[in-house]
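Each remark here refers to the structure printed beneath this line.
As you look at this complex, bear in mind that one protein chain is not there, while each of the others sits in place.
Then we have chain A:
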Amino acid sequence: MLEVRDLRAGYGGTEVLRGVSLDVNAGEVVAVLGSNGVGKTTLNKVLSGVVPATSGTIRFNGAALEHAAAPEIVTAGLIHVPEGRKIFPNLSVRENLELGAYCRPRRGRAAKVDQVYEIFPKLKQRARQYAGTLSGGEQQMLAIGRGLMGEPKLLILDEPSLGLSPLMVEEMFALIARLAASGLAIMLVEQNVVQSLELAGRAYIMENGFITLSGQASELKSNAELKRAYLGL
């Protein structure tokens, strides 16, 4: 479904992605793990067309997207729920959701909003409130709900558990598991290695702009190197 080959990108003169290759297949949950500053968010931004790639290819369901602009990528169904949520604080919760479907026809939008409310009943209670007044967990739900409104074929989640209380983190991972169970392909970008490996089928480990390790999540869980680096064991 998503095939990334030798992707390079950076800011100004500094190269951040130094040849990243990875795949996500239909219906799969793939974790991309790595510590702070290795380039995970940059990878997501290149995939969603807000940071240009300097070289390499991105194919999504057969279409070449390495030079595509954000609207084209969203329309193709590759949807990125960004780190830090980036919801619209000055719009109501409902308007945030409606804008999630900006690239989709207006017909059926209200029904989709209702579906999101079913997944996140909290959002329904807060429908008319400004999104900026929501708690961190609610804002994360809204960001994911807004992503779902775009009818994703692949959903990229960048650090969905960042800054949440331990209880909310549990809830968030349970929710991602439910979305995955519904058949949605998910690329889960996290620093939370243990829980992500529980959830994912496969995983990539990123270090300084390279993928240094990849494989089945179950195998990576018992990988000695990884344990030393991330789990402090």
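The criterion applied here is as follows: a contact is a pair of C-beta atoms (placed from the backbone, for glycine too) under 8 Å apart; a residue touches a chain by one contact, two chains touch by 3 or more; residues count from 1.
In the analysis below, contacts and distances are computed from a predicted model.
Candidate names were "Branched-chain amino acid ABC transporter permease", "Fe-S cluster assembly protein SufD", "Sarcosine oxidase subunit alpha family protein" or "NADH-quinone oxidoreductase subunit H", and the UniProt protein name of the unshown chain is "Branched-chain amino acid ABC transporter permease".
When you scan A:His80, A:Lys112, A:Arg126 or A:Arg202 for touch with the missing chain, the hit is A:His80.
Across the entire complex, the residue among A:Gly10, A:Gly34 or A:Gly100 in touch with the chain not shown is A:Gly100. Contact with the undisplayed chain is limited, among A:Gly37, A:Pro52 or A:Pro89, to A:Pro89.
Per the touch definition above, the residue from A:Ala69, A:Ala110 or A:Ala181 contacting the chain not shown is A:Ala69. Annotation for chain A: contacts to the undisplayed chain at residues 48-50, 69-71, 73-75, 79-82, 85-91, 95, 98-100, 102-103, 106, 146, 150.
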